[in-house]
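Encoded as structure tokens, here's the structure I'll be asking about.
Every protein chain except one is present and positioned as in the full complex.
Entry: chain A
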Amino acid sequence: MEKRAHFSGWTLPLLLIVPQMAITVIFFYLPASQAIWQSFLREDAFGLTSEFVGFENYSAVFEQPEYYRAMVTTVIFSTLVAFFSLAVALLFATQADKSLRGGHGFKTLLIWPYAVAPAIAGVLWMFMFHPTLGTLGRPLNLMGFNWNPMLDGKDAMILLVLSATWKHVSYNFLFFLAGLQAIPKSVIEAGAIDGAGPMRRFWTIIFPLLSPTTFFLLVVTIVYVFFETFGIIDAVTGGGPAGTTTTLVYKVYADGRSGGDLGLSAAQSVVLMVIVIALTAIQFRYVERKVQY
């Protein structure tokens, strides 16, 4: 871990590290600690005075029916996006891994949605599935499906899942492909010689060897659905209709902006931080196991 050879003196290294430290302290530690501190305070309506109220904000958060609703929405949303984006990416990756002519071209054609902003992805899908003018949304209604993501919560959720999955498949595809290429071909050939067919080889040899990658991608995808899909939700549904697509992160934003109750919003942020830290910790345990120093 440590380098034997190094430079001596300590003023220069301190100077080198100062810019990063300053930015980290000002824009990370200060606001993060403020969020925690605020979660224990209650401010009056004008924000002039505040008193320490202990865990009252937290109990208030957990008493809100809307909070549980947002929690359920978040769980449904992340489960669906995680399942579809992992499954589709794995399918494409296994096909692209076969030594095909033009394999590299397919890779390029499949990865570029990574570069599209989540909000733009949402807008594209909104346009395609617009109930009255969308190329796919209008036929749905003509066929009598009564499709309208602006009024129907279920339709809105379907639209969000589709656009969030579309945007994230490319990412999972890249990692699955890298994972597949790291599996020694001799292992798979040995399976073939033993008479295992392609499906059997996939489920008994390839898939178990890919499980670390799958697990890593599962965690990353959940974090993606939590945070990066904010742009999709805000641009496409704004948390509606009637709060049906309000996730935990969207609620922190909406409560802080409209309600002006910073204590409540801060308490929600802290709960989220705990969830994310737990997810990150899991991810690091995995990295520790995988990387051999």
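As a working rule, contacts are C-beta pairs under 8 Å (C-beta built on N, C-alpha and C of every residue); 3 or more make two chains touch, one makes a residue touch a chain; residues count from 1.
The rule is simple: contacts and distances are computed from a predicted model.
*Asks:* Which of "ABC transporter substrate-binding protein", "Methionine biosynthesis protein MetW", "Alpha-ketoacid dehydrogenase subunit beta" or "sn-glycerol-3-phosphate transport system permease protein UgpE" is the UniProt protein name of the chain not shown?
*Replies:* "sn-glycerol-3-phosphate transport system permease protein UgpE"
*Asks:* Using the definition of touch stated at the top, determine which of A:Pro19, A:Pro65 or A:Pro184 touches the missing chain.
*Replies:* A:Pro19
*Asks:* Taking the entire complex into account, which one of A:Val53, A:Met71, A:Val123 or A:Ile158 touches the absent chain?
*Replies:* Touching the chain that is not displayed is residue A:Val123.
*Asks:* Tell me which stretches of chain A touch the chain missing from the display.
*Replies:* Counting only chain A, the missing chain is touched by 1, 3-10, 12-14, 16-17, 19-21, 23-24, 26-32, 34-35, 38, 88, 91-92, 95-96, 98, 100, 106-121, 123-128, 130, 132-135, 138, 150, 166, 169-171, 174-175, 178, 188-189, 192, 197-198, 216, 220, 223, 226-227, 230-231, 234-236, 249, 252-253, 256, 262, 265-266, 269, 272-273, 276-277, 280, 287, 290-291.
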